[in-house]
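Apart from one protein chain that is not included, each protein chain of the complex appears where it belongs.
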Amino acid sequence: MTGKLAGKRVLVTQANDYMGPQSVQTFRGAGAEVIADVSDLTEPEAAARVLAEAGTVDILLANLAAPNHHGVAVADVDDEIWASAFDVMVHPLHRLVRATAPQMIARGAGKIIVYGSATPLRGIARLAAYTAARGAQAGYVRSVGTELARNNIQMNLIAQNWVESDVYYPESLQENPKFQANLKREVPLGRLARAEEDCALALFLAGNDSDFFVGQVIPFAGGWVS
Amino acid sequence: MTGKLAGKRVLVTQANDYMGPQSVQTFRGAGAEVIADVSDLTEPEAAARVLAEAGTVDILLANLAAPNHHGVAVADVDDEIWASAFDVMVHPLHRLVRATAPQMIARGAGKIIVYGSATPLRGIARLAAYTAARGAQAGYVRSVGTELARNNIQMNLIAQNWVESDVYYPESLQENPKFQANLKREVPLGRLARAEEDCALALFLAGNDSDFFVGQVIPFAGGWVS
Amino acid sequence: MTGKLAGKRVLVTQANDYMGPQSVQTFRGAGAEVIADVSDLTEPEAAARVLAEAGTVDILLANLAAPNHHGVAVADVDDEIWASAFDVMVHPLHRLVRATAPQMIARGAGKIIVYGSATPLRGIARLAAYTAARGAQAGYVRSVGTELARNNIQMNLIAQNWVESDVYYPESLQENPKFQANLKREVPLGRLARAEEDCALALFLAGNDSDFFVGQVIPFAGGWVS
Partner (left out) sequence: MTGKLAGKRVLVTQANDYMGPQSVQTFRGAGAEVIADVSDLTEPEAAARVLAEAGTVDILLANLAAPNHHGVAVADVDDEIWASAFDVMVHPLHRLVRATAPQMIARGAGKIIVYGSATPLRGIARLAAYTAARGAQAGYVRSVGTELARNNIQMNLIAQNWVESDVYYPESLQENPKFQANLKREVPLGRLARAEEDCALALFLAGNDSDFFVGQVIPFAGGWVS
């Protein structure tokens, strides 16, 4: 197999959701051997089991997504909505990293890329639980990215917003003229990103050309934040 | 009673810990009626009960602290350390805000100030759980601060580091010459902040002079971040 | 004379423009002796002369403003518009600091506060020269604030937007319903700041309660940036 990532083994989580399908396609297209995992990672033992079965993982693509419950006022965010944000997006991130880091440290090489969110960088009303959970991911990457850099492991987070996905921008929303007007007003580039563009950034971060990026929260939002 | 906050009722949480004692003193000194709560807020019903008993709260000082487990490598952060960071610093924050916001919305006025951390802004190695939890607080404040601004409620977070406290800078650490050398090198101002200085910022944020601050994560770290 | 700043000598530049008049009033109200300078600081020798005449300056309020030429496309920003932004807002800032720092260093105390802008933190189209000049101020404060902290001098910048001023928000603009709709949409707090609120922040930064702020670019924008 040839390609930029030939010989590399990549684990993509929630491979059927959010950025999962495009990630699998993009990374296979780059010559990587992709493990497309579809486990329910809210189960506490799942992450360790997935890694144990995966064997060597050169690149971890932490793709963790849930409904964002946009529009619920903060006083109405009940314990279930609140907990689910952390159960899906935050706790599995740590369990995945905890299970992956030792083998990367042993080899003195590795890449961890988190599909995160730009919302902790620019607040959106009525998005409390989601933004808190995405903020936890960002804080985690800042600390752990700094820590693992010493072992030549590069961990970074894509702080995205306005990226096409069934979870957050279903077709019905995209067809709404008010949404389109809002998009033009809020996003300087004036359009959503395609999933391929998002995964092209992940691919850049997965290669050794980008080793000097560590612990970063990288805005990817068409100019909505910069 | 006279003073800048005369007639205001202030709830200080974990009043015996971290920034609690100085907050009680500073806010009483400014003429406020201070409810110095010492409940264990990790208990899921505690926040609602505290607010039910407190009656009107004009100003909420969310003071939530726990050991930071600095020095534990990411692969050694077990489920207990991990969960405790969120149980102490993150989930109670939402429960407190959820219980307080309705009365503030009804009055069309209120102040919420979170004693948070600068660590999600500049990563420190071997501080994974703590930084993630503090990052969750920061994200939460960005979103909820934006949301509640519409109701003339100002919610902000003090992103502090290098502030005197028994929890994070015990005397034994401060007397260590290596710590002092590091302090000089890392903090442009060259010293720790006194707790009074931190609470003076909280006091500024609690008054109406600062109403134009909303949803902000305000670095307070002697120049360590800016 | 009594008041928080009793015994302090404060230099306010461009005292008739922008935040000047309110600054003079606020700082006099706090008991300071205010030197309300109205020199044209674009003249290269002016800053040194003003400081030579002023004598001891405990607090420098660098209030430097010019028309922002909002609406001019980047290709139409001619050399005159471009140079004037730097001549008014950037070069005088350095000349003022260069002339003031030695006496502050000699005393081991001082405060420098710059009325700057939030525009370098969140880009606005057709505002090229102004944003570049304000970005230069922000960079300058980050470096020089770090440097002077060693001498117990605290230099910070108020990164403001949406603050009432004749220069940027004349009454005719404020009465425009499209402006009001835009204000509601863009600024979570839903209104302009009053000049008094802005100067209250300057006053907080001028007192010793805020010594732990150094080299900071502090957003003051009603939630427009955070």
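In order of appearance the chains are A, B and C, and numbering begins at 1 in each one.
FYI, contacts are C-beta pairs under 8 Å (C-beta built on N, C-alpha and C of every residue); 3 or more make two chains touch, one makes a residue touch a chain.
These figures come from a predicted structure and were not determined experimentally.
Remark: the omitted chain is touched by one listed residue; of C:113, C:133, C:187 or C:203 this is C:133.
Contact with the undisplayed chain is limited, among C:13, C:26, C:119 or C:160, to C:119. Note that of C:59, C:144 or C:202, the residue touching the chain absent from this view is C:144.
Touching residues on chain A toward the chain that is not drawn are 142, 145-146, 149-150, 152, 154, 163, 188-190, 193, 197-198, 200-201, 204, 209-223, 226.
In the full complex, chain C contacts the hidden chain through residues 44, 73-75, 77, 79, 82, 86, 90-91, 94, 97-98, 101-102, 105, 119-148, 150, 215. The chain not shown here touches chain B at positions 122-123, 125, 188, 223, 225-226.
Here, only the chains that are shown with their structure count from here on.
A simple rule picks the central chain: find each chain's mean C-alpha point, then take the one closest to the mean of all protein C-alpha atoms, which gives B. Chain B and chain C touch with mostly matching residues; of the residue numbers seen at this interface, over half occur in both copies. Among the other chains, the CA centroid farthest from that of chain A is the one of C. Each chain gets a centre from the mean of its Cα atoms; for chain B and chain C, those two points are 29 Å apart. Among all residues of chain A, those that touch two or more other chains are 122-123, 125.
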